[in-house]
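Heads up, one of the protein chains got dropped from this complex, but the rest are sitting where they should.
Let's turn to subunit A:
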């Protein structure tokens, strides 16, 4: 990967980055550890040896099949979605300089949701690719609505104003999704998609979604330097010779890809994009060249924890992972609001 040289450079300008490689490696080790934990624990009891055999060998047995066909794709999906949401949250916070930015709070998730419901209603038997595309379109529409409302008044991009617009638009779009579900008598299908969380994630879904998320993350890494400058001050960015409109457009598309793909995979998942970048900032600082790669790891880690808790806290029943995340996320949200959105300072 081209970005690896970040982790090994010895910049005398950035004292933090000397330790960054270490932090990144520790993060990776923790992630791998958490992955093993989440593979081992669950309704069906398995051992670490089963996990190893399910991934690296062709051995077949009941428990190994469960791992390979159910738990493995599910945990891979958890990591992908966690990474995607965390990176899209980090990008949104950087572009808008709004510490409360999160795809779930700013209308992207609910937009994708509504689009998903509408596409299920209008195109019976729509395939997974169609659903994915619908989610991208919906995420874009939701975001445009929120920022459109936010921009109607001068100085409208204040953190809380945008969040209020996001809440209003999200409520509206969720109502649209519900309404469509009820009218076309497909509520069950819709909620299976949107509230299903990680249950029933299949390899074929992953095959469809992974390229989008991977592409989004790579582009985000490529533009991370531009994002740091943009996050400082837009005028400074122009003065330094950045094509800000072009940069923001590309980053916006990346956010939509990541958020839309996440909804197509697991449905609603607020707070991941909000929480992770803040936690990451407290570890690696505010340079997006470090924030983005670290968000990938931390986002994946958080989702693995949440999903493992969801699967094990009330065996044999599943607790929705979105609920677990929300329970973790809400206090976090309140802390940021309490700080008056000044967490960047």
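Following the convention adopted for this analysis, a contact is a pair of C-beta atoms (placed from the backbone, for glycine too) under 8 Å apart; a residue touches a chain by one contact, two chains touch by 3 or more; residues count from 1.
Methods note: contacts and distances are computed from a predicted model.
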item	value
Name of the absent chain as recorded in UniProt (options "Iron complex transport system ATP-binding protein", "Glycine--tRNA ligase alpha subunit", "Acyl-CoA dehydrogenase" or "Cation acetate symporter")	"Iron complex transport system ATP-binding protein"
Chain not shown: contacting residue from A:25, A:171 or A:236	A:236
Of A:228, A:268 or A:295, the residue in touch with the unshown chain	A:228
Residues from subunit A at the interface with the omitted partner, ascending	2-3, 5-6, 9, 11-16, 97, 222, 225, 228-229, 231-233, 235-236, 238-243, 281, 285-287, 344-345
